[in-house]
Structures are given as structure tokens and as C-alpha cells.
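For this depiction, one protein chain was excluded, whereas all remaining protein chains were kept in their positions.
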Amino acid sequence: MDIGFIGLGSMGLPMAANLLKAGHSLTVYNRSASKAHPLLSDGAILASAPSEAGRHSVVFTMVADDEALESVVYGDKGILASMPKGAIHVSMSTVSVSLAKRLTKEHEARGQQFVAAPVMGRPDAAAAGQLRIMAAGDEATLATLKPLFETLGQQIIVIGSDPYMAAVIKLANNFLLVSVVEAYSQANALVEASGIDPEKYFECVSSVWASPMLSRYAKLVVDEAFAPGGFKLELALKDVRLALAAGEGAKVPLPLADLAKQHLMLGVSRGLGEKDLAALSLAVKAAMGLD
Amino acid sequence: MDIGFIGLGSMGLPMAANLLKAGHSLTVYNRSASKAHPLLSDGAILASAPSEAGRHSVVFTMVADDEALESVVYGDKGILASMPKGAIHVSMSTVSVSLAKRLTKEHEARGQQFVAAPVMGRPDAAAAGQLRIMAAGDEATLATLKPLFETLGQQIIVIGSDPYMAAVIKLANNFLLVSVVEAYSQANALVEASGIDPEKYFECVSSVWASPMLSRYAKLVVDEAFAPGGFKLELALKDVRLALAAGEGAKVPLPLADLAKQHLMLGVSRGLGEKDLAALSLAVKAAMGLD
Amino acid sequence: MDIGFIGLGSMGLPMAANLLKAGHSLTVYNRSASKAHPLLSDGAILASAPSEAGRHSVVFTMVADDEALESVVYGDKGILASMPKGAIHVSMSTVSVSLAKRLTKEHEARGQQFVAAPVMGRPDAAAAGQLRIMAAGDEATLATLKPLFETLGQQIIVIGSDPYMAAVIKLANNFLLVSVVEAYSQANALVEASGIDPEKYFECVSSVWASPMLSRYAKLVVDEAFAPGGFKLELALKDVRLALAAGEGAKVPLPLADLAKQHLMLGVSRGLGEKDLAALSLAVKAAMGLD
Partner (left out) sequence: MDIGFIGLGSMGLPMAANLLKAGHSLTVYNRSASKAHPLLSDGAILASAPSEAGRHSVVFTMVADDEALESVVYGDKGILASMPKGAIHVSMSTVSVSLAKRLTKEHEARGQQFVAAPVMGRPDAAAAGQLRIMAAGDEATLATLKPLFETLGQQIIVIGSDPYMAAVIKLANNFLLVSVVEAYSQANALVEASGIDPEKYFECVSSVWASPMLSRYAKLVVDEAFAPGGFKLELALKDVRLALAAGEGAKVPLPLADLAKQHLMLGVSRGLGEKDLAALSLAVKAAMGLD
């Protein structure tokens, strides 16, 4: 298939590589072109603007945030103008519910398709083609995309027929993740402040919950292993804000998101924005007077 | 071994039965004696007061709350007065940190041993001898108890040498559980209020976290299956209060426990106290205006 | 002085009338022109578009929210294009800090002046020329405006030289007001739920604080007098959101604003949006399970 791929960051690059390996013809674009080099030797074509990558029947976007996606779609050389009728824009990043709704409407107005298909999984899962993909959009369109999704991920969950639905689910997932890290941070602080070895608590939690995901973050908290990588605290803050905005849209207050936002903001103000989300535990301790 | 066993509720009864099956000689006590009948045919001796069950080298207690434990220990015919020197009191219920500290001190003053060994697991796990036991106390004493713990549980985690430590860990476990149910309830409400099938969100969460524990509670929330049984909402409120009290003792504020307490209190005032903890999701929705 | 006045709602109309009475020549604009009629018989000129009202040396705006102000300034027939060089735009409504900053920059780029001068006081105070005006902007410009402010208000507090400063102060004022109503609502609920006459608590609070403002809102809470009028709950929610946005801009989390927002959203979802802010007390009770 002739595919455009925009956004070659730590997630986008291995995803594009997998599509290439699966035999697809790829035209790639990234704001700093040098990131594309590893793909070019494998046959990818480098586009000099998003609009060039947009001239294909399927265009993936995997960019940092709403602002980046808006620029790629609506900018001077954006894909909205260059995409052919009937072409599909597959947005795989985490974006706001309102942008998902706007893109749905504006692609539709031009006879194009929009699919939201955000992913769960880190760069190593992306490289292994082991992502979890939560897709929402027109049923037939999703059927067309199925082989591509199977190249990228181990599991595809179809959320519904309206793309914004996948955006909500992704934000609800990240909201839950941040809340669990917040909860573990507080529980762990109680344990430590009570003079108990946090490793013992970690052992209990790992055993009771038997969740690789929970154990991973809990271990980072206990080991104070906050080096950059994984899910950055400032991105978690961004996503919590998007979850709150989604809540505003659905007229739902989210007190836990408010609480996590307060602590994430404290974390950023203490210089932890680039650290792993697990560094939220430091902000939690600071708010408790344990520093 | 000659064992006293006090408290034959939904957890204590199967635990006592397992000790009996393992060949130990049991003297049992329960406030309403009829609960003891199934054990008597298997050879257990019925005590007419806690003090009688207390006259053995090891005395287990598995009662409802601090008040019940205080009455069993300090009451008119309590075990404190009847336990021989060198005997061990093994408290397996969830109790306050302050009571754990007080029992440690007062048993010690009489030359007795106190061990806190609260458990994770429901009545079916108790019946199967598959509990998780978090034990804290004197090292040699724990070694003595090891075969008994192995009869009762699949895993013994030694938390430390001071009994209060196990009390803190148990409360931290339950605080985490309540927090996760609170978080899932809020995320689920966002999903529903956004017009999305909550089953889809459940599917994503189950997949991402891969935790039987999380999936069990999330399913109860999605199915609105709140019938009594499992972990009652009013007991969760009791444990959150104990966690807050433990926080006060350690000078640690726990904002998430405060938030959960507010919603659990709302749940109780709406008549959900006897329902499963998962009914917290109803209180969360009410606080959001979604009812 | 030749003055343009845009926005003739419950606040703007009496303010414009006072300027007219003081002998100024007024060109007025309102989206629904009929609101202007009372002024025309006193000599005001009716503009058919904001741009017409904008062709004067001083242009006041007193509109509902950011959106209305943006339309009046940046719209097709907005004042930004029509205002002469050196003219002054005096914004007296409650607007976001970011819009205040943007207006400052864009008026400056065209050689125009921008002053933010939000007010405290209700329609009756506006009619009596008894508003409190919090003004921020260029010192000389404020000196020019002083006689006009004295016509409109009893007290002018100069906040600083940058207009956004008055926007922050206004939001901080309203945030404090909402917080105090939230606090009184909770305290009052405790009193009522304890079986005590809320009038007695009102009497104590009135006496201890001796604040007409606090007593007014407390009385509305006690009397459950929530009929529309005064400060509407949904406008309070809008302002709390603007305060939170100002907090985001200044990197300051505001947990009390988060809490009030949760209860205000609950109030709106229970149909109280049009009621007085004092109706927040009903939402607070609902969140407590007291309804």
C-alpha cells in the first residue's frame, strides 16, 4: 500500500520501520528530517512537507500533541489540502477529544476519512510490533486498515464508529495510569514514613495485583529510578489536562484528575518534568512535607 | 499443636477448619457459638469465653474490628489475663496501627508474644488455604508459626520485627485497593458520560494492566454487580479511616484517602454500605451529577 | 468627551446612563439594539456595529465573556480596525488573563491603548455610581480616564501598569468569593446535619466577621433564596475556570478552585446554573449525601 507517515519520534520511527519491513511503500515526513535517515536506506521516500506525505491513500500521524497535529493538518503545507478524496488519515497520537471531533468533521467535509487509533505501549513495544491499538472510525475504513494495524500491534480493540471515542478511551487509560501512580506514591509514603521497608510493600502489591504494569511503576517509585525515558511527567500532566478537558466536554468533574494535576504541577515546578511519571512520587512526598 | 482460635466469621471459620484438618488440636470461641458447630464434629473444643481459648501456646484472633479485638483481649474474660507466659497471640484481622502497638506492649509486659499477621484474600481463598499472609513480629516466634501459616496461606511475606508494621502494610494495601476502585470509577464515568460503551474501556484496562484483581473490580463496576459479598463498602470506609489514622500517626496527610472517604461516606448515606466496594462507583457518579 | 460604549446588559446599561448623565457624548452598541432605547431619549447615538462605537477616543466594553469580547474586537466589524491611533479601549468585564495580554499587545501594535478595569458590584451599585474599579494600564492613560471612573465608581484601585494585572485581581476576587461561599455551605451543612438551627450559626458568623458581603451570601444560603439575579452560579463556574487558567499561566495549582469547580459543575448538572451562586450550597449538600 502507498502510505504517508508523519512524525518520526521515539514511537513513530519504529512504527514506520515496521510498515516498511512489511513491504509497504512509505513517504515519510518529520520536522527535523535527519530522524528519517534510518528509513531511507530501507526504501522510504523523504517528503519535504506534510502535504507531500499527505498525497497517499493512507496517512499516519504520530506527533507530540494537539499543536503539532494541527500544524501538520491545517498548516500552510498541511495534509488537509493535499489528501485525495477517499484517503484515510489515521491519527495514532494522544490528542484532545475536541481536536478529534474537529478533524472528523473537516476531513468528512472534503470527502476524506478520519480514524483515531491511539496506542498503549512504549518504544520497545512499538519496535516489536506489540502495541495495543484502540481504534475508532468508520467500520469499512477500519477493515481496510486492519492489516496495517496487525503489522503495528499485537491487539486491536475497536472502540466505536466515531473517532473521538478512541481519544476519550486513550485519555481515560492515561488518567487511570496517573491515578494509580499517585495512589501507589501516597501508600508508599505512608509505609516509608511509618519506618517500614518499602521493598516489603512492593512485594505485597506485586503479589496481590499481579500486574506487570503496576509492578513496573511501583518498582520505579521504590527504586527512585526517575531517569528520563518511558512516560515523561510533563506528558502525563498534558494528558491529565486533556482528560479534564474531556470531562468538561462531557460535563463530568474528575476530582482525582484535579488532585493528580496539582501534584504533577508541583513536580514540574520542582524540575521533574523530564523525569519518568514515577517521579510523581517525589512531588507527592513534597506535598506531604516528607522532603 | 494446641491452638486457640477466636472469631469464626466468613474468614475465620475456613481458616480454623484448615488448622483442624492439618491435625492440630483446636479450642475455638465465637460470640455466637452456633457458628462453631461445623468444627465440633471434626474434633474442635468449644470455649465458653475467650479466656478459655486463650489458655494455649498459640491463640489466633480473626475478628471484625478494633472494638471486637479489644473486647476479646481486654474484656472481662479476655485472653490477656489467661494466656500463659511465652504464649503467642497471632492477630490476623485488619486493625489499627495504634491497637497493634498497644497489644505489642501489653503482651510483652506479661511475658507473652504478639504477632500481627493480616491476610489478603476472600473466603474462598481462606477455604483453599490460599491466603497471602503479611506477618510481623519477633523472628523466632515467626519461625515457630511458619508451619501454621503454611497451612493457612500460599504466601507468607515477613514485613519486619515489629507487629505494627504488618498493620500499616495491610492498611496501605486496602488504601491502594480503594484508590484504584475510585480511579476506575471516575475513568469509567468519563467514558460513559462521553457516550462510549464501558465494556470497551473495560477490555482496554484488562488488557493493559493484566491484573486479575483490577479486572475483577472493574467488571463489578461495569456490570453494576454490587450485591453484598466480597469487600463491603462500609468496611472499606472503616479501613480508609484506619489508613488516615495511620497517616496521622506518621504525620503524613493522604489526600487520596480523604477523597475516597468523602465518596465512601456518600455511598453509605445512600444506603450502599452493605454492598460491594465496587458500589463506590455509584457514589462517584452521584458526586458528579450523573445520577 | 466622545465615548463609545459597547455592551448594555444589566451592568453596562446603568454605567452608560451614568456617563451620559455626566454630560458625555455617547455612541452605544449592543447586539440586540432594543436594549439601547432607554439611552437614546437621553441623547445617546445608536451604532449599528461595534466598529462605529469604536471610532472614538475612548471605547468602553462591558460584555459577557471572552468570546463576546473577541467578537467585538476582532470580528468583521470589530473595534480593533476602527479605533483611531491614540484611542483607549477600556475593558470593564471579567476576562481571561490571556485575552487581556493579547489585547494589550494587539492594541499597542496599532498605536492604541488598552486598559483593563473590571469592577466589583452588582447592578444596583452600577446604577448608583458606586462600583469598585480595579484598573491596570499605562499611568498617563489611567490619569485621562480618572474622571470617567469617578463617574462610574466610588473607589478606584490602581493595580499596576500592565492590564493583565487587573484581570488577575478580578479573578482572584471572584475565586475568593466562591471559596467563601463553598466554605460557608460546608460549615452550614455540618450545623444543619447536627440538628442545630442554621439561623444561630448565621448570627455567629455575621457577628464574628462583620462583613456585609459575607452576611449577604450566608443569608441567601440559610434562606435558600436562590432565585436568579445577583451572581449566577454558571458565571461563577466560568470565573473559577478562568482563575484555574490564570493559575496554569502562573504555574500555580489552586486546589480550592478545583474543589469549587467540582461542586459548581454538580450544581449546573442539577439545573442550578441560572440560580444565584448561593445555590452552590445545594450542590455541596448533594455531594455530602444530604439531599
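Letters A, B and C mark the chains as written, and numbering starts fresh at 1 in each.
Operating definition for what follows: a residue touches a chain if its C-beta (ideal position, glycine included) is under 8 Å from a C-beta of that chain, and two chains touch if they have at least 3 such contacts.
Fair warning: this is a prediction, and the values are worked out from it, not measured in the lab.
Visitor: Quick check: which displayed chains does the absent chain contact?
Guide: Touched by the chain not displayed, across the whole complex: A, B, C.
Visitor: Of C:73, C:103, C:120 or C:220, which one is in contact with the hidden chain?
Guide: Of all options in C:73, C:103, C:120 or C:220, contact with the hidden chain holds for C:120.
Visitor: Tell me which of A:13, A:191, A:266 or A:280 is the one touching the absent chain.
Guide: That would be A:266, which touches the missing chain.
Visitor: In the full complex, which of C:26, C:233 or C:288 touches the chain missing from this view?
Guide: Final answer for the missing-chain contact: C:288.
Visitor: Considering the whole complex, not just the chains shown, which residues of chain B touch the missing one?
Guide: For chain B, the residues touching the absent chain are 251-253, 255, 258-259, 261-262, 265-266, 268-269.
Visitor: For review purposes, identify every residue of chain A that touches the missing chain, sorted by number.
Guide: For chain A, the residues touching the absent chain are 262, 265-266, 268-270, 286-290.
Visitor: Suppose we count only contacts with the excluded chain; which residues of chain C make the list?
Guide: Chain C touches the missing chain through residues 97, 120, 132, 134, 155, 157-160, 164-165, 168-169, 171-173, 175-176, 179-180, 182-184, 186-191, 193-197, 200-201, 203-205, 207-214, 243, 246-247, 249-257, 259, 287-290.
Everything below uses one rule, namely that only the chains that are shown with their structure count from here on.
Visitor: What is the distance, in whole Å, between the centres of chain B and chain C, each centre taken as the mean of its C-alpha atoms?
Guide: Centre-to-centre distance between chain B and chain C: 54 Å.
Visitor: For chain A and chain C, let me know how many angstrom lie between their CA-based centres, rounded off.
Guide: One centre to the other, that is 39 Å.
Visitor: Where in chain C do residues touch at least two different other chains?
Guide: As it turns out, chain C has residues touching two or more other chains at 262, 265-266, 268-269.
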